[in-house]
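Sharing a structure here in structure tokens format.
Only one protein chain is missing; all other protein chains are in place.
So, chain A:
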Amino acid sequence: MEHGTFGDPSSATFSLTDEDHTLANAVRFTLNQDPRVSFCGYSIPHPSDARVNIRVQTTGESAREVFKDSLKDLMFMCQHVRSTFKKSVDDFKMSNPVVAMEIDPNNKED
């Protein structure tokens, strides 16, 4: 999974199998937003391998911990997105009950 030097934990490459741009680009965003990160990026070495390499270099902290924190951030953001979305949908259905139950295909625009 992780390729780094034993002497310097502040930079490492993480190789994730069965992942693609979906996770890598999202986690690249959260990593870049972390002030402890001095460099990060990802690459897909070959399009027919289901594998993505994520490079993390930090200003001193362990790259593994920073990477883990970023994933936790992303997870937290997802949870927040989900709860906000659910609340908005519930509010919308409460205020527009007729539209939500509308099944007349000719009247979709309402």
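Following the convention adopted for this analysis, contacts are C-beta pairs under 8 Å (C-beta built on N, C-alpha and C of every residue); 3 or more make two chains touch, one makes a residue touch a chain; residues count from 1.
One rule holds for everything that comes next: contacts and distances are computed from a predicted model.
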{"item": "Listed names \"Alpha-1,3-glucosyltransferase\", \"tRNA (guanine-N(7)-)-methyltransferase\", \"DNA-directed RNA polymerases I and III subunit RPAC1\" or \"Osteopetrosis-associated transmembrane protein 1\", with the criterion being the UniProt name of the chain not displayed", "value": "\"DNA-directed RNA polymerases I and III subunit RPAC1\""}
{"item": "Chain A residues touching the omitted chain (full complex)", "value": "1-2, 14, 16, 19-23, 25-30, 32-35, 37, 64, 67-68, 71-82, 84-89, 91-93, 96, 99-100, 102-103, 108"}
